[in-house]
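Note that one protein chain is taken out, while the other chains of the complex remain in position.
Every chain is named by a letter (A, B and C) in the order it is written, and numbering of its residues begins at 1.
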Amino acid sequence: MINIAIIGAGRIGHVHARALGARDDVTLTLVCDPFEQNARALAEKYHVKYCLDPDEVFDDATVDAVVIGSPTQFHVDHILKAVNSGKRVMCEKPIALDLESAKRCIDELGDRADHVMMGFNRRFDPTFSALKDRLDDGEIGDLQQLTVVSRDPAAPPASYIAGSGGIFKDMTIHDFDMVRNFLGDIAEVNAVGTNVSPEIAEQGDFDQVIVTLKSRDGKLATIINSRTCAFGYDQRIEAFGADGMLSADNLTATAVRKATSTQTEAKTAVMDFFLERYEDAYRIELDAFLDSITIGGAVCPSVRDGYQALVLAEAAARSAKEHRAVTV
Amino acid sequence: MINIAIIGAGRIGHVHARALGARDDVTLTLVCDPFEQNARALAEKYHVKYCLDPDEVFDDATVDAVVIGSPTQFHVDHILKAVNSGKRVMCEKPIALDLESAKRCIDELGDRADHVMMGFNRRFDPTFSALKDRLDDGEIGDLQQLTVVSRDPAAPPASYIAGSGGIFKDMTIHDFDMVRNFLGDIAEVNAVGTNVSPEIAEQGDFDQVIVTLKSRDGKLATIINSRTCAFGYDQRIEAFGADGMLSADNLTATAVRKATSTQTEAKTAVMDFFLERYEDAYRIELDAFLDSITIGGAVCPSVRDGYQALVLAEAAARSAKEHRAVTV
Amino acid sequence: MINIAIIGAGRIGHVHARALGARDDVTLTLVCDPFEQNARALAEKYHVKYCLDPDEVFDDATVDAVVIGSPTQFHVDHILKAVNSGKRVMCEKPIALDLESAKRCIDELGDRADHVMMGFNRRFDPTFSALKDRLDDGEIGDLQQLTVVSRDPAAPPASYIAGSGGIFKDMTIHDFDMVRNFLGDIAEVNAVGTNVSPEIAEQGDFDQVIVTLKSRDGKLATIINSRTCAFGYDQRIEAFGADGMLSADNLTATAVRKATSTQTEAKTAVMDFFLERYEDAYRIELDAFLDSITIGGAVCPSVRDGYQALVLAEAAARSAKEHRAVTV
Partner (left out) sequence: MINIAIIGAGRIGHVHARALGARDDVTLTLVCDPFEQNARALAEKYHVKYCLDPDEVFDDATVDAVVIGSPTQFHVDHILKAVNSGKRVMCEKPIALDLESAKRCIDELGDRADHVMMGFNRRFDPTFSALKDRLDDGEIGDLQQLTVVSRDPAAPPASYIAGSGGIFKDMTIHDFDMVRNFLGDIAEVNAVGTNVSPEIAEQGDFDQVIVTLKSRDGKLATIINSRTCAFGYDQRIEAFGADGMLSADNLTATAVRKATSTQTEAKTAVMDFFLERYEDAYRIELDAFLDSITIGGAVCPSVRDGYQALVLAEAAARSAKEHRAVTV
C-alpha cells in the first residue's frame, strides 16, 4: 500500500484525489495547503488528515509519495525536500519560473531526477497518446511536421498573469513538452506574439503566440496559442508524416449532431475546460506515476523534461522579444 | 453527329439541354412543348427550332434520339411513337401511372425495350455510383441491409399531388429503383404511411412512408421518405455488408465548417434541391444514354426497370392500404 | 445509507457493483449467484458477503434495494419476492419471456409497479438522453420520424439464442423501449426478418430484422437490427422533426483521424461492446434508481415500460411470422 500526500488542495488536488480512489494499492493519507479552508475541504471529503505546512508532509515518515500542486515558485523547494526525505514525487508543471532554479533542481537531484515525474498530463490523454502510439508504430511513416493548436476558453485574471511567468512558461509549456514528445530535441525556436487583450498587454505579456520549432534532425513543428477561444477549449494536434496524417480532433460531450435549414452535422460544443477535457489524462498520468513506484523504473516525463520545456519557453520569449530565431 | 429532340421544356428539359453542350458528337435540334412560351424559351436559349405537337418530333426524320420529359400520362404513348419512328429514347420516370399501360408498353416494345432508357438519374450520381462500385468490388463483402433515406425539402402543391399517382409512384419510385439496383429482384414489400400534412391527407395520399423490402435471396432494405424536410434535400444511402458499411452522406455546397460556443464542426446546409444535388447525375445519365447510341449495347436502367419499379410502387400502395406484406 | 444486494454476478453485476462505488450514500452488502464461483468472485472484489439462494436476499432485512440481473425466466419471481419483502428493485430487461408472466407481475404489483425500475440503460446514455432533452426542448419542432439502428458486433452462441426468447424479446426490446421513449404509445407494428446466419435460422429465430412502428398519433419509427456487425457495435438514432434533425453518431475510443493516399478523416473503430459503449449509461441509470430511493418518486422506465416493450416484441414476432401489420 502506497501512502500519498497531496500538497495544494486546489482544483487539481481534487482531481488527483478522486483519481486515487480507482486504485486498491494506494491510500490518500495527508493533504496540505496553507489556506486552511482548502486543506480542510479536501481532507474532509476523503476522510484524511490535513496540515498547513508542507514540512509536516516531508517529515511524515508514513508518507511514501507526494503529489505537488503548490504554486510554481515553491516547486523546486518542495521537490528537493520531498526527494531528500525519501519520497517519490509527481509535480505539476512548470518546474520553475526561471531556468536557474530549474537547473539547480536537476543538478541537486542527479540520478534521482529520473524518478521525479512532471505533470505534463496531455501526454497521457487517450487521444493524443493513441496518436503517438500509431505514429511510433509507423502508420504514417516518418513524422515531418507537427501542428499543435492550444487555445484556452478564457484568459485568467490579470492577477494570475502577473505571477504566471508569461504565456510561454505558463501555457505554451504544455505544448513545448508535446513537441518534444513528438520531435525529440529542438535546435531552433521562432516565436511571434500579439495581443487582443489590452489588459494582458499592459502586463507586458502576450495573449496570442505562434511558435515554430525545428528539431535537431530538421523536422518542423508549429504551436498556435490563444488565451481566449469563443468556442471552448481548442486542443488539437496534427502529425504529418511521409505516408499520411494522423490528427486529433476536439472532444465533445456527446455524439449528437444537428441539421437545420442553415447547417448540417453540427456537433455539440467542444469540451471546456481542462479538468473536463483531460480528466482521463490526469487519472492515467497518476496511474503511470504510481506504477513507476510499484513496478519500478524511471518516470516519463521526468523533471528533466520539465527543464527542457522551460528551456524552450525561455527561448521562445527571447525570440518573440528580439524578433529573431533563437538557437537552443 | 446525333440529332436530339427534347419533349417537355420544363426544368428538366433545361438541365438536359445544358448537359448536351458538353459533348461534341451531339446536337440539340428540336424542342417540343404544348405551352409555346416554354418551348420558345428553351429553343431560343439554344438557337434551335421548336414545335408544340410531339408528332412533329416523331415525324422529323432528322431527329435521331428523343429525351421525353412530358407529363407521365403521355410517357407510354411518346415512347412507343418515338421508338416506332426509329428513334432512340430516354424517358423520365415513372413509365406510367398504371401497371396496365406500362405492361402494354413493354409488350409492344419487345426486344427494343432494352434500348429505351429510363431516367433514374440517381443511379448515375457520382457518390451513389461510387458506393455501388465499391460494393461490387467486394469492399464490404456481401450486402446484407440497405437503408435509403429520401426526403424532399418541401411538398409539391396539392394540384401536383392530385395527378402524381401518389407518393409511391411519384417519389418512392426513385428509391424502389435504387433498392433494385442494389438488391436485385424483390420478393416482398411492406409499407406504412402517415401524414403530417392535412392537405395531402385530404387528397388520400401519404406524405411520409417507410417501406421495408425483402429481396428474393433474403436481403433487407428500408426506404424512409418524407415530402418535407426542414434541413433540405435529404438523400442518403447506407449499405451494410458482411465486412463493413459504405454510406453516402448528404452533399453541401462548400466545405466550410463553423465552431461557436454552442456547437462545433457545423457544415453548411444540405444541397437543395434535385436540380442542384443531382446536376452531375443528370449529365452523366445523358452521357450513358448517348454512349449507348454511339457505342451500342443495351441501356441500363431500361424501360423494363421502369416497369419493375412501378410494380413495387403498386405493391407498396397496396401494402400500406391493407396493412399486410405484399408478395411481388 | 442504502444497503444494496446484487442478484446475478455476471458481467452486468460487476458493472453495477463498480458504479455503486461512486456514491457515498449506498453500500453493496450482499451478492447472490447460484454459481458459487461467480458469487464469490464478485463478493471478494468488493469485500462483501455472498449467497447462492436469492431467498436469502429477500429474507435479509438489512437489504434495502435489489439489483436483479438473474436469467430472464426468474425476473418476475425475483421482482415480486423482493417487492413483497419491502425492497426497492431495479431489474434487467426483459421483464419476462412471455406476456402472461409479465402481466401477472404488473397486476400483482399494482401501484408498486411505479417504483420497480427496468434496466433499459440506453435511456440514460449521455448522447441519447441529450438528444431526447434537446428534442423535448423543441430544438427541431415536433418529432415526425425516428430511426433506430442497433447492430451487435457478433451473434451470441446458439445455446444463448435458444433461451433468449427470440431476437425481438432479447435484442429489439431495447429499441422498442427507445421508440416508446420518443414516440409514446404505439398503435401498429410491422416487422420483417431474415437470416444471414444458418445457425440462428436453424433455431427458428431471425438474426436481422427491420421493424416499422406507428404511434397512436401517427408518427413513424424504424428499427434496423442485426445480430452481427463487422465494424462493431452500431448504435445510432436519428430523430427527424418538423424543423430539423438530431442524430446520435457512434462513439469511438479516441478522437484520432487518419488520412492516407486512399482515404481521409478515418476515425478509429466504433466502441465495442455494450459494457464499454454504455458504461456511462449503466452508471447514470443506477444513479437514477438510487435517487428514486433517496429523493422519492416513481421510477422511469418502470416495470410497466418493460411490459409495454414486451407487448411490442410479441407483436413484432407475430407480424414477421404472419406477414401483416399487427395492431397493438
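For the reader, a short list of remarks on this structure follows.
As a working rule, contacts are C-beta pairs under 8 Å (C-beta built on N, C-alpha and C of every residue); 3 or more make two chains touch, one makes a residue touch a chain.
This structure is a prediction, so every number in the text was calculated from the model and none was measured.
Of the options B:T127, B:S164 or B:Q308, the residue whose C-beta touches the omitted chain is B:T127.
The chain not shown here is touched by just one of A:M245, A:I284, A:V299 or A:A315, and that residue is A:M245.
When the whole complex is considered, the residue among C:K45, C:R112 or C:K267 that touches the unshown chain is C:K267.
Among the residues B:L52, B:A253 or B:A298, only B:A253 touches the chain that is left out of the figure. Residues touching the missing chain, restricted to chain A, are 140-141, 144-145, 147, 149, 151, 188, 190, 192, 194-196, 208, 210, 212, 214, 218-220, 222, 224, 226, 229-231, 234, 240-245, 323-325 (touch as defined at the top). On the side of chain B, touch with the chain left out of the figure occurs at residues 21, 126-127, 130-131, 134, 139-140, 243-251, 253-261, 268.
Where chain C meets the chain that is not shown, the touching residues are 230-232, 250, 252, 258-270.
Here, only the chains that are shown with their structure count from here on.
Of all residue numbers used where chain B meets chain C, over half belong to both copies. The two sides are thus made of the same residues.
Comparing each chain's Cα centroid with the centroid of every protein Cα atom identifies chain C as the most central. Mean C-alpha position of chain B lies 41 Å from that of chain C. Chain A and chain B have CA centres that are 58 Å apart.
Contact of a single residue of chain B with at least two other chains is seen at positions 230-231.
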